[in-house]
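All protein chains of the complex are present and in place, except for one that has been dropped.
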Amino acid sequence: MIKLAPSILSANFAGLLEDIKKVEEAGVDLLHIDVMDGHFVPNITIGPLVLESIKGRTTLPFDVHLMIENPDRYIPNFVKAGADIITVHAEACHHIHRTIQNIKSHGVKAAVALNPGTSLTSIEYILEELDMVLIMSVNPGFGGQHFIPSALDKIRSLKKMLVDRNLVMDIQVDGGIKLENAAEVAGAGANILVAGSAIFNTESIEDTVKLFRNRLDSF
Amino acid sequence: MIKLAPSILSANFAGLLEDIKKVEEAGVDLLHIDVMDGHFVPNITIGPLVLESIKGRTTLPFDVHLMIENPDRYIPNFVKAGADIITVHAEACHHIHRTIQNIKSHGVKAAVALNPGTSLTSIEYILEELDMVLIMSVNPGFGGQHFIPSALDKIRSLKKMLVDRNLVMDIQVDGGIKLENAAEVAGAGANILVAGSAIFNTESIEDTVKLFRNRLDSF
Amino acid sequence: MIKLAPSILSANFAGLLEDIKKVEEAGVDLLHIDVMDGHFVPNITIGPLVLESIKGRTTLPFDVHLMIENPDRYIPNFVKAGADIITVHAEACHHIHRTIQNIKSHGVKAAVALNPGTSLTSIEYILEELDMVLIMSVNPGFGGQHFIPSALDKIRSLKKMLVDRNLVMDIQVDGGIKLENAAEVAGAGANILVAGSAIFNTESIEDTVKLFRNRLDSF
Amino acid sequence: MIKLAPSILSANFAGLLEDIKKVEEAGVDLLHIDVMDGHFVPNITIGPLVLESIKGRTTLPFDVHLMIENPDRYIPNFVKAGADIITVHAEACHHIHRTIQNIKSHGVKAAVALNPGTSLTSIEYILEELDMVLIMSVNPGFGGQHFIPSALDKIRSLKKMLVDRNLVMDIQVDGGIKLENAAEVAGAGANILVAGSAIFNTESIEDTVKLFRNRLDSF
Amino acid sequence: MIKLAPSILSANFAGLLEDIKKVEEAGVDLLHIDVMDGHFVPNITIGPLVLESIKGRTTLPFDVHLMIENPDRYIPNFVKAGADIITVHAEACHHIHRTIQNIKSHGVKAAVALNPGTSLTSIEYILEELDMVLIMSVNPGFGGQHFIPSALDKIRSLKKMLVDRNLVMDIQVDGGIKLENAAEVAGAGANILVAGSAIFNTESIEDTVKLFRNRLDSF
Partner (left out) sequence: MIKLAPSILSANFAGLLEDIKKVEEAGVDLLHIDVMDGHFVPNITIGPLVLESIKGRTTLPFDVHLMIENPDRYIPNFVKAGADIITVHAEACHHIHRTIQNIKSHGVKAAVALNPGTSLTSIEYILEELDMVLIMSVNPGFGGQHFIPSALDKIRSLKKMLVDRNLVMDIQVDGGIKLENAAEVAGAGANILVAGSAIFNTESIEDTVKLFRNRLDSF
């Protein structure tokens, strides 16, 4: 089954919990939380305090995507703030193996994200350590961008690597995912789809989630 | 008259607008917005998207305190997100005069913040350009810290500099301000008091603001 | 046909336009402009002001090679200064896909340069977006260095990648190219040869260009 | 006597030596060479190669103003390229005393530049080591800006410091200097005036230099 | 034959030469010297001064492993301090080909180290230039960690690359090597084993070295 992870980036921060409740009630699977530091990416979004304010008030697991430099120093803060999964960027980590161990040492799931231009070679020696790989299908930093088609090839190549190595793990895709391309992305091998504006900026979140489910029910 | 600027750092981010409405209704003067990038200070808080969500939905001016490195690149984003005042840190700006001009070129007020250990010499040649100076009375990064007493001396010295130069501008103080020390801070020369937990973490925000007003009505 | 791109690095900066006119009259194809910031490479050369001074005064396209960190912030300046092609280094860009889009959004051609030790994996997911790849055959920073032979293998591998993917784009090679090795470089698959001292530091630029043309006329 | 130092920033880089010859023939005293690395200031200008191209072809001393981070590593290059004076920025040097010794160890004059917002306290313990102080009267990075009036106070304070300590050294001022304010700047205590557009962008450089001399002949 | 390189990281720094003498007398082949700068890795260890103090007082070659950022600037210091081999990290060098040339220009052997998560693609274009590759089997920074099994695959892949290219060079492995796994590491293709605690923290260094020799005598 394909999981849906609405991105908080498109939620209404004036009444965040209310928006989260809407996606929770609509039956999504994870809450994708975009953390940006204004250094790794050209935008600043939210940090641990915002997570803490919703911790324990939703049943959705916190899927924390750290678009920050030197993520190691903030991992404990995000764990404490309720993270269930922590994703770091391969491009931000010289010692990616250590960072992954660091995340896992706190008892949360560990994932690596790859920018659209980043090769899968950057994870070939840590794949066995991961709970998830996040393939970026836009350049991280902003919501509302268009899906970059070469991400499909990367998903397929990653899927093949996993099969070749007899590994089972989540493949998450983030960026420009809409009703129109969701099935294609799932077909390439992804099983967790992040969607921001395509879920939050619709008339009925409930209906939209149902439509996504319909499109994806064959996977 | 002394102005009160509740710090958003102690608000409830799960229902931010609601909390802001409470302080607005309690009659405070400014909304102090703490932006941290995890690099200049050891915490990440919120960025332009969060401001945009409340823009136009409160009558409180946005008093944006940028605790970030290289603030120049984000000034346009915060202006667009509704900032009325933008404060940058002297310690983060090699070209502080340019940064101040940059802020003012967008039609918003410009201020400089000084860390507890930073000398007033860092603003002596730009004082005439400023709308406000922010004297930090805790080390920026977290709410709920204790007021550092040497800040009082710095406020007095700054006040004297302003008088000596025949300048009129706001002196804001941020960190550890409570009912107990508010009058002393105002007495030293400050006219805008930032308070986070002392306002938001009280049983009745309305009553607390009144108590602050009582303590400060002689200034 | 193989294109020749004389590198401005070996021109006479005391009378730059005069030197440019010489290569223009000798019939070269592009003007290769080496921009170094003293941070990405251990040398500072020239910036937008120098380009602007020659803009509109030569018919040669400006092939701008940015050997600088964080090139995104200077792309608009180089476009305004007359750039026709902008090349950035894979090693300097965490978000190489975004940087390429940024260049192209200004209506100029976009290319990526690879240092001698850099793998082609760093461009495998952005190849479709590029107008050119620049294979460095010396370590960038200075003129007058010797051609690094392993660059030939990289050119061949890149050529193969392009053929395999049915892509047509320019392969530029920069560093240590002389009359003696030009044909070998072209034979490996390059179609734009950068040459600095081998063109500018010769008795007759016109004759040298002719000699290059002779060596390369079979490609 | 007041010295004039035309800034190369406003010269024509297409025919640099020709423009330098014009100011040389007009009788100026120094050639002010603005080196920017795109990191310390938001512009990249020229580096050692450009200096080398004019070295030995003008009688004007090279007054090299390094607007670059970590200048120490490039000092030998600029000495070799012909520098007679090397100025570094106080804001760019944690070990300013060492940097000054480094410059002087190469047998050239050493100076420190201060940004418009920088206090004289940053040079109080190295003043005895210096051959010159450069007071910036614009924010470094671009030509053609307006003179910042607070620079006059800083010049006067510096002049007083020198007198108090019985020191004799040059006070250079750079930024927005024109015929209209030259005398005021000299009157405040400066004895070397940098002027870019006010000299190069005039109909007759020779006449302009004479006009400057007239305005300044009482000092 | 397999070489043993005890890591100084586990030696007694209170009486360093004495400890070095013990491993020298036990017949090891190299002294592995771990240099950490607190920036590339989260620890600071020792620098050139410590090497100089033992230079000329042991017959063991100095195998210097630089876990530091921008290693180029310190290469001359370590050569002067007695280095026979200098290893730099691929992750710390944008211009790895230049850095290798820099090391070799001083007449010492040059090697590249790869972190556990780093792909062999980062050395595919410089392999011919190297005297040794160091495969890290722990995340660099501390002694006493456990061997990361994926290092075995990397050693085998590297060995295959060398055979395919007809290259002969040392393959060094560092991290978590003990009597129990030494043969497996050698079997994968490594010929220089670094061991810290497994050699220094044993009752008899002499006996331990003999035990290692026994385990490894079939290679």
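Letters A, B, C, D and E mark the chains in the order given here, with residues in each chain numbered from 1 onward.
What we mean here is this: contacts are C-beta pairs under 8 Å (C-beta built on N, C-alpha and C of every residue); 3 or more make two chains touch, one makes a residue touch a chain.
Not measured: the values here are computed from a predicted model.
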Checklist outcome for this item: Of E:48, E:140, E:176 or E:189, the residue that touches the missing chain is E:48
Item to check | Missing-chain contacts mapped onto chain B | outcome: 40-41, 91-92, 115-119, 121, 139-141, 148, 150, 153-154
Next on the checklist: Suppose we count only contacts with the excluded chain; which residues of chain E make the list?
Outcome noted: 9, 12-18, 35-39, 42-50, 52-54, 57, 68-69, 73-74, 77
Next on the checklist: Please output the residues of chain D touching the missing chain, sorted low to high.
Outcome noted: 93-98, 100-101, 119, 121-126, 128
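We take it that only the chains that are shown with their structure count from here on.
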Checklist entry - Given the two chain pairs B-D and A-B, which is bridged by the higher number of C-beta pairs in contact? => result A-B
Next on the checklist: With centres defined as the mean C-alpha position, give me the chain B-chain C separation in Å.
Outcome noted: 50
Item to check | Chain centre separation (chain C, chain E; CA means) in Å | outcome: 38
Checklist outcome for this item: Among all residues of chain B, those touching at least two other chains are 73
